[in-house]
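Read the structure below first, then the notes.
Shown here: the complex without one of its protein chains, the others still in place.
Per-chain residue numbering starts at 1, and chain names A and B are given in the order in which the chains are listed.
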Amino acid sequence: MEYPWDDLTLAFSRTSMFPFFDIAHYLVSVMALKQRPGAVAAAWNNPLSSWLSAMLHCFGGGILSCILLAESPLKFLTNHTNILLASSIWYIVFFCPRDLVSQGYSYQPIQFLAAGMKEVTRTWKIVGGVSDANSYYRNAWIVMIVVGWARGAGGAVITACEQLLKGDWKPEGDEWLKMSFPCKITLLGSIMFTFQHTRHLAISRHDLMFLYTIFLVTIKVTMMMTKDTAVTLTPFEDTLTRMLFGRRQQQQFSLSEKKTEVKPSSNGSASSASKRGAEPSGGAKRHAKKED
Amino acid sequence: MEYPWDDLTLAFSRTSMFPFFDIAHYLVSVMALKQRPGAVAAAWNNPLSSWLSAMLHCFGGGILSCILLAESPLKFLTNHTNILLASSIWYIVFFCPRDLVSQGYSYQPIQFLAAGMKEVTRTWKIVGGVSDANSYYRNAWIVMIVVGWARGAGGAVITACEQLLKGDWKPEGDEWLKMSFPCKITLLGSIMFTFQHTRHLAISRHDLMFLYTIFLVTIKVTMMMTKDTAVTLTPFEDTLTRMLFGRRQQQQFSLSEKKTEVKPSSNGSASSASKRGAEPSGGAKRHAKKED
Partner (left out) sequence: MEYPWDDLTLAFSRTSMFPFFDIAHYLVSVMALKQRPGAVAAAWNNPLSSWLSAMLHCFGGGILSCILLAESPLKFLTNHTNILLASSIWYIVFFCPRDLVSQGYSYQPIQFLAAGMKEVTRTWKIVGGVSDANSYYRNAWIVMIVVGWARGAGGAVITACEQLLKGDWKPEGDEWLKMSFPCKITLLGSIMFTFQHTRHLAISRHDLMFLYTIFLVTIKVTMMMTKDTAVTLTPFEDTLTRMLFGRRQQQQFSLSEKKTEVKPSSNGSASSASKRGAEPSGGAKRHAKKED
C-alpha cells in the first residue's frame, strides 16, 4: 500500500523548478516590487535601478545565503537563463503596453496560483540551502538551519537593506519587532530539514518535502483567502515561550515589581525604560536583521 | 601601414601604471577627500580616521570588486608599495608645511594632467576587473561587466557607505537619482571590454584599450575645461530608452491617464505618488547603491 505514496512523493521531489515555478516566483516578487509607492515612476526614470531592485527581489535569498557562506554575492548572475527569465518578467510587468500583466494579475485565482507555486519554490530553496551549508561545514547543524532559513526567507532582509541604502526605509517602526509569518514558517522548515539531514528525524526527505510543501501552500492560500496575516503559530509559540522562559505575564509583573524593590543598581535604566509605558523608541524593541 | 599603429597601441597597453599614473590617481582621490567640508580639521583631530578615508578613496574600486568576488576586502593592503605611496601622498597633501601641495594643485594645467592620468588608470582597472571575474566564473559575462564596472567606478559606492556609517551622508537627496557621468562611461567601457574578452567584438584588446583611453581622457579634459558635467550621452540614452521602453513622454502621459481611468486597484498608490508633482521624498526615486 505504501508504494504509490512513495512514488508520488519521489516524483514530486524530483519536479524541476525551472520554467514554471520559477516564473511564478519571479512574477510574485516583481509584482510586490511594483506595488511599492513610486516604483512605476522610478522604473521609467531609471530603468537600471529598477531592474537591480527587481533582481534583488527575485534572488535576494540566494544572495544572502551566498554572503553567509562567503561565496560571491554575484554568483546568481552566472545563471544566465534565470536572469533572462526574471528580466523578461520585470520588463513585461513594468513596460507592457496597457499594463496587461498587472490587469491579469489582479484576477484573484491567478494570484492564488502564483502565490502557491512560489511557496513550492521555498521548499526547494530551504533544501538547497541546507545541503549547501552541509557541503561547506559538515554536520554544523546551526549553520545549516541559518543558511536554509536565509535562502528561504532572506529576500526581505536584502530588500530591507536596499531600502535602507536608498533612504526609503528608516529602521524605526514597531512593525519590525516581530518576525513575519513566512519567516517563522521558513525557520520551522529549515529546522525540520536540517534534522532530517542529520538523521535525527526519522522521515525520508521526499516525504518531508511533500508534506511541508502541502503545509506551506495550504497556509498561504488560506491566509490570502481570509486576509488573515497572523495565523496558527501563536499557541505553539506561547507554549514554547512558557516552557523556556517561565510564565510570561506573571513573570513580567513580578520582574517589574522586583526591580522596583530590590536592585535599582545594576539595570536601573532597563527597568525605568520598561516602566515608562509607551516609550516610542525604546532601546532593543525593534529587530531589523532577521525579520521576514 | 598597420604595423606602426599596432606597435603604438601594444606599447601603450604594456605601460606600467605603477609609479606615475598611480601617483596621479592617488593625488586626485586624496584632493577630492580634502575638499570635503571638515576634512582638514578631522585629519588633525584623528589622523588614523583620515588615513582610512584616504585609503578608501584611493582603493575603493578594488575593495568593492574584492567583496563582489568574495575575496578579502583587505587584499589591497598586501601591496605594500602602493599603500606606502598612497599614504605618502595623503601625508604630504594634508600635513605639508604651508600647504604647498594644495597650492600647486590649484594650478589648472596640473589638475588637467592629473585628471587625465587618473582616467588612464580607469581603463587598466576595468580590464583587470573583467579578467579577474573571468578567472573566477568562466564566460559569465554579466559578472564580468559588473566586476569591471565596480573596479572602475566603485570607489564612490565605498565612500558613500563610509559616509553613511559616519552619519555625514543621509540617502535622501535627489542627486542620487541618476548615475553620474563617469559611472555611465565606465559601464560602457566594461561592456565593451567584456564583449572583446568573449570574442563578440572583433577588435584586439590593445586597440580597444588605446581607443577607450583616448576617449576617456578627451571627455574628461573637455568636461573640466567647459565645466560641463553632463555631456554627450543624453541622446544615446534617449534613443536606447525609446527603443527599449517605448516613447517616453507620450508613454508617461498615457500611463498616468490610463492609471486614472482604468485600474486604481493594483497600483493606485504608485499613480497617486507620481501625480503629486514635486514630492520631495518619493519612494523609489533615489538610487544609492550603484551611483557613480
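A few notes on this one:
Rule of thumb we're sticking to: a residue touches a chain if its C-beta (ideal position, glycine included) is under 8 Å from a C-beta of that chain, and two chains touch if they have at least 3 such contacts.
Here the structure is a predicted model, which is why all the values come from computation and not from measurement.
Only one of B:99, B:132 or B:207 touches the absent chain when the whole complex is considered: B:99. In the complete assembly, the contact with the undisplayed chain comes from A:136, out of A:12, A:112, A:136 or A:215.
If you put the missing chain back, the residues of chain A touching it would be 67-70, 136-137, 140, 142-143, 146-147, 164, 170-172, 176-179, 241, 244-246, 248, 251-252, 255, 258, 262-263, 265-267, 269-271, 273-274, 281-290. Panel shows chain B; residues 34-50, 52-53, 66, 70-75, 77-78, 80, 83, 95, 97-99, 102-103, 105-106, 162, 164-168 of it touch the chain omitted from the view.
Quick note on the criterion: only the chains that are shown with their structure count from here on.
Distance between chain centres (mean CA atoms), chain A to chain B: 34 Å.
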